[in-house]
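Here it is, the structure, as structure tokens.
Left out: one protein chain. Kept in place: all the others.
Naming follows writing order (A, B, C and D), and every chain is counted from residue 1.
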Amino acid sequence: MMSTLAPFLPTTLVIIGAFVLLLISTVRSIHLKSYLYITVVFLLLAFAVALPQFGTRSGVYVLPKVFGHTYLADDFATLFDLMFLGGGALTLLINAIYLRKRDYYNGEFFALFLFAIFGMMTLAHANDLVPAFISLELTSIAIYVLTGYHKNYRGSNEAMLKYLVLGSFAGAMFILGTAIFYGVAGTTVISELAAFIQIHGSEHLLALSTAGLFIMITILFKIGAVPFHSWLLDVYLGSPFPVTMFMASVLKVALFAIALRLYLILYVDTGLIGNQIISFLAILTLIGGSWLAISQSMLKRMLAGSSIVHGGYMLIALSSIGLGAHLAAPAIMFYLLSYFISSVGAFGILSYIAADSNRPLTYEDFKGMAHRRPYLSAMMAISMLSLSGFPSTIGFLGKFYIFMSAIESGQFALAGLGIFIAFVSVYYYFKLIAMMYFYPCEEETCEQHPFEIHVSTLLIGLMALITIWGGIGTSLIPWFPGADGIISIAKQAIGSLP
Amino acid sequence: MSSSLPSLIVLLPFFGAGVMGFVYLFVPAGRNLRRFYVAVGIGTPLLAALLGLIVVGEMLTLPASASIASPLYSWIAIGSFEIDVAFVVDRLSAVMLLVVTLVGSLIHIYAVGYMWDDQGFGKFFAYFNFFLGAMLLLVLANNPILLFIGWELVGLASYLLIGFYHHDTANITAANKAFLLNRVGDFGFVSGLGLLFALQKQSGFDFAAIFAGLGGIDTAMLSLIGLLLFVGAMGKSAQIPLYVWLPDAMAGPTPVSALIHAATMVTAGVYMVARFAPLYNRIPDVGLFIAGIGAASALLAALFASWQNDIKKILAYSTMSQLGYMLIAVGLGEYSNGIFHLAAHAFFKALLFMGAGAVIIALHHEQDIFKMGGLGSRLPAVRRTMLVATLAITGIPIFAGFFSKDAILSYAFASGHTTIWAIGVVVAFLTAYYMFRLYFVVFVAPNHRSSRSRQSPSLTSLPRSMVWPLFVLAAGSIFLGFWNLPEAYGGSTWFSHELHLADHEAHLRFAKEYILDGFNVLVALLGIAIAYRKFVRPSHPLNAPIHRIAWQRALANTLYIDTLYDRLIVRPLRGISNWQDRLIDPKIIDGSLRGLVTLYRGVATQSARLQNGNLRWYALTFLLGVSGISLYLLIAIGGAS
Amino acid sequence: MIEILETSLFALLALGVLTGGLMILLARRPATHAMGFFIALLSVAGLFALLHQSFLFFAQVLVSVGGVVIVTLIMILTVNLREADLPPEPHQTRWLIGAAVIIAPLSLLLYQTLTTLGDAFPPVSDTFGGTRSLGTLLFHDGVLPFEILSVLLLTAMVGAIIIGKKEQSYDRES
Amino acid sequence: MTVNPDAYFAVATLLFSLGILGVISRRNLLVMYLSIELMLNAVNLILATFSRLHPDEGGTMIALFMIGVIAAEAALFLAVIVQIYRKKHTLDSDAFTELAQGKKL
Partner (left out) sequence: MSVVLTWIVFLPMLFAGILGLFRVRHTVLRAGAMLSALLVLALTLLTVVQFDPQAEGMQFVRHLPWIFQYGITYYLGLDSLSLVILLVIALLMPLLYLYMWDNPTSGYWYNMLLLQTGVTGAVLALDMVLFYLFYETMLLPIFIMIGRYGHDWNHAHAMKILLFTVLGSMAMLFAILYLGYAHYNFYGNWSFAWHDLARLPLDPQTATWLAAGFLLAFAIKIPLLGFHTWMAAAYASAPTPALVILSAIMAKLGIYGLWRFGYGIFAKVLHLYEPILLALSLVGMLYYAIHAITQNDLRRMFAYSSGSHLSLIALGVVLANLYAWSGSLYLIATHALASAGIFLMIGLIHQRTDTVQIDALGGIASVAPRFAFFFTFFALSIAGVPGTGGFVAELLIIIGAFSVHPWLGAATATTMLAAMLFVFWMLQRTLFGAPAPSVATFADLSRRETVMLTPLVLLLLITGIAPSLFTPIFTPQVQEMLLQFIHAAGGAS
């Protein structure tokens, strides 16, 4: 019994955690720190439960008598579970200082956080478009609320409004696509759809393609692919830091979880979605994102713009799936991880610094940072290097896999464009490094802030270390696991899909 | 046969230079180091001269074609480019060795007196030894690469020495000019060498091997090689068009001028042509060209010299003129005559310069001859020796110059190059005129300085070390000619014989030769007479001539050649440089890049402006995407089905 | 007879749907919007009924019409929208036409896609769309979505409370 | 059966399009919200039609879930609109551009 229920355990733990938090949030005397740690404990518990499950299953329907074929437990989903759980915990811990300085975050905030993660997990496990849609909506709604959580902050309201309107608008496309799938095949179970398409695909090519693309549009919207990106900058800017970070890193992972599943099972072999359309969108995304990122002065907006670009990179790999790139899907997963690690570092430092100030941070604010906060600056620099794909960081390997996939699939121009955009991105990332390191400190701000030993800062440091470790690999230290292993893990996860 | 002595001869001055340089730089000043410098600075050239004499003595016991080799080590060996640091003394280099070391030593000794009060005494001798060493390297090299190294180092040394008084920027400019023009020549020289190496088929690149393999190269290419090599000689020996550095090079201390003009640097070109005699013998046309350049340079320099007032510049142009003679000689293939004139010229030109230096020192660094005058009685030793030298250069019989110069002219006549001969005679006339102009104005004419400088100049007394080398050289200037007494005068041209060079043969009947020589002497006497008329018995008080006529002015300004170079080369180069700096790099290259960047950023900014925060716009862009995809589907799939 | 009745009923409902939609799209006053919304949702419910979706009909009437529309109405009343607070929309027609042009491909595609998928309604049993059959299905295939939906509703509720709550005491502007 | 499924689809498509038009062409946030609801209802109509067409109640079930989702979104929308109106006293969507203009917030 235990073994059959085991796949549910992480999910269940998360939802239980959410309920617990909801319940205790009514108790006024509980300190914010307790909420935070309860949340993290639940996340880590779930993580601990999920971890041993990796590598054990592929394509197991859990409790088929109850759930039918809607809930799938496989390594693919487990790996994503792990990323959500770990990412969620990291996001919270890294933002601990930011949260601590703001007393309006209370139990509900963390409950919503857990709801969002719950939605992501079910999204990753869903083998049916309907629960996938509902999970997506669940996650989205939780994040809408999180975005607007800081109600007294006008930007937060505005961000939530925009996200909500556009998000629901885009969500309609998903369900429309699902409806068409249902109309064609009479089912919404992904694996059954795949089977149906194998046989009848050519008869209903237009309808199936339309359905597939409509679903993709919602996913692309959430990823922030051009031209569905317009919400992204404002929402990232208006959201509280932990939420921005969560959206940039974890939410993106979740969306690629469903995108990859759909792609690998449904689209690739059946040719529903022309690779050229994803390639085209990747081109738009890369160019548009870099245009946006390069013209920003606020760091959060720059990071938002750059996150569009990073989405574009993953679209490159996505478009390469099925064109002979043997590592395209693992490349996306690796890239997600690498982007997650580096952007968590970057956002984390921003939130750490912004914890004290109430202004949106600009490049100028980082002038002479290296003198005031040498360690944080170094970590920030490492994050920037990684984001720009500078070699010897994990970001480089991420890009390397992406470009290799593009080249393997014969999309040379796309790879070339990606490399060019990486070049452009060097400008806006290095601008920050330049700000931090080039300027001597001005007199009044010159006092050195001591390095605060705190879970936030330590984790940021850990991220920096992982960034470097992931980029350099292991050949110098035998028997130590290398970043290369991540690809093997991802490969195994992909392999667990039917 | 081989011997280590030649290597030792070359290395000694370098060693001296190194030691003195080190002491000068690193031993704290304040201690009186002059004695040390004197010991090393004079010791090494004297020792070299002594060793040189020994080697030459040994040499003379050998058959004429034999040589003394002195290999040191392998310099480089890549592919067939195998160059050894090896020295060789044969008859030709023996002459040069003696001239360089002997005259060089004398100049060194002279310089002790000349430079005694100078702050940079040690530095000067370090440079001086270095100069000598470089020249010896050039002379004794057994392969053209080593020769070229010496060739370049001589240029470097001249740069250092000409710019010795580096407080004055003009001196440095002169030094720069010297090195630059030399380098232009070197460019030709190295091109010639490169071409020669590329074309030759045998391995080994020493002289013997090269000459052995000349047959394998076709004449056109050989001519090109010969021309290119001669470009080097043009620079080094100050011939048209690369001569302009020579007069400016007078900026250095006078012993430097003496060394450059007499013993070392400028003779290198002549020596080189003689050294490559087997090559040039194959290409008589190039030889003729060389002779032509030599003749033209000789004439031009003589003209310039006649209108100069600066004592050292007059001598400088005279050097150029005499070098023209030598090049006529080597160009026409009478190598031994050229070398002989070289040797003789070394003596009397060194004497002239040292005399001039003595005058200059005595007059506290006054160089304008028209501000001198009547010095004969005050500096009798200098006057006498200068007279000897002047007579020698003028070509008055029994003096060395007579034999050496007339040999060249007779040969030119005999071999049928009458134009060159005629030019040579005109030059001889001019030489007589301007040399005696100098002599008369400085020593004989009464002190005709204007009233403002009437004060009787307190002449600095000359140290002994500056005087007695003059006598040695004077003796040389008188007697050297007898070493190569032509058969017409009962001699046996011993020198030319012993030199054993691949001379062309052309003989005149004695009678004809007497007539020619007599004519030459007459012409020279005419020149002296005119000078005497003009400057010793002047119709009006002597003053620095003011040139009113355009051609006179032009000649006094050396035909504005310097200006011409400035306009044609220096300014355009700077112009191009400025143009690169202001236009090409920033505007065209960077500008176009910046244009691209600006364009990109402009587009980026415009596109970011679409991000106007307006919800409807956002929805619209979203919808545009959806519509686009729909359109794509309609066309791509819908149309198909 | 029944067919004519059904057709005319369909026409009426379709008209209702479109009228409601157009009222929302074109009207300016919130009350009209609410009215249009009500008409549209009700007409959709009617269409459900025409499609033998009896349970769906009830659900629509209860939840959408009874719940959503009412809540919307309450909201409109609560905030007491003043005419002045309504946005001026100077170029509405232009936007409308422009947007219509832009979405034309989408509508066309949607219509073309949908119409390829079926020619005529097959006959169905009476129990089709009824509570029993739907309930069975729900407990067979729809457990997971149902569960997630419950969490979704909870989340939305919590969220709506959080968002809709009046100003909290902590008024730190940042 | 005389009413063709295509007629239902036509109504649904039109409703969906009207919804989109409402979101894009109007500045009133309330209209935007209502338009989105209309879109979702259009999808529901499509689902119901398909369900009837197959005939298979899966679609009905999805539509049922959709009603839940619609309700949830409606709750959130209304809360936001109330909140925003309380703050700014306007329902003009164009009034919310502060984030993009990089104003000090």
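Worth pointing out:
Rule of thumb we're sticking to: contacts are C-beta pairs under 8 Å (C-beta built on N, C-alpha and C of every residue); 3 or more make two chains touch, one makes a residue touch a chain.
Source: prediction; values computed, not measured.
Within the full complex, the chain left out of the display contacts the shown chains A, B. From the options B:L25, B:A39, B:I54 or B:I398, the residue with contact to the chain not on display is B:L25.
Among B:L12, B:I145 or B:L229, only B:I145 touches the chain that is left out of the view.
Among B:L8, B:V23, B:L98 or B:L195, only B:L195 touches the chain that is left out of the view. Against the chain not displayed here, subunit A makes contact via residues 327, 370, 385, 390-392, 396-397, 400-401, 403-404, 407-408, 412, 415-416, 419-420, 422-423, 426-427, 430-431, 433-434, 437-438, 473-476, 482-484, 487-488. By the touch definition given at the top, subunit B reaches the unshown chain through residues 21, 24-26, 73-79, 81, 123, 145, 148-149, 152-153, 156, 159, 163, 166-169, 172-173, 175-176, 179-180, 183-184, 186-187, 190-191, 194-195, 197-198, 224, 573-574, 576-578, 580-581, 585-586, 589-590, 593.
As a convention for this text, only the chains that are shown with their structure count from here on.
A comparison of the A-D and C-D interfaces places the larger number of contacting C-beta pairs at C-D. Chain centres here are Cα means. That of subunit C falls 7 Å from that of subunit D.
A separation of 103 Å divides the Cα centre of subunit B from that of subunit C.
Centre-to-centre, using mean CA coordinates, subunit A is 78 Å away from subunit B.
Contacts with at least two other chains are made by residues 95, 99, 102-103, 106, 109-110, 112, 114, 117-118, 141-142, 145, 149, 152, 155-156, 159, 163 of subunit C.
Within subunit D, residues 16, 19-20, 23-27, 32, 46, 50, 53-54, 58, 61, 65, 69, 72-73, 76, 80, 83, 93-94, 96-100 each touch two or more of the remaining chains.
Chain-to-chain contact here is organised exhaustively, every possible pair of chains being in touch. Interface residues of subunit B, counted against subunit A in their complex, comprise 600-601, 603-605, 607-608, 610-611, 613, 615, 617-619, 621-622, 624-626, 628-630, 632-633, 636-638, 641. Subunit A contributes residues 130, 133-134, 137, 141, 144-145, 148, 151, 153-155, 157-162, 164-165, 168-169, 172, 175-176, 178-180, 182-183, 186-188, 233-234, 237-238, 297-298, 301, 359-360 to its touches with subunit D in the complex. Subunit A makes touch with subunit B in their complex at residues 158, 161-162, 165-166, 169-170, 173, 205-206, 209-210, 213, 217, 221, 226-228, 230-231, 233-234, 274, 277, 288, 290-292, 294-296, 424.
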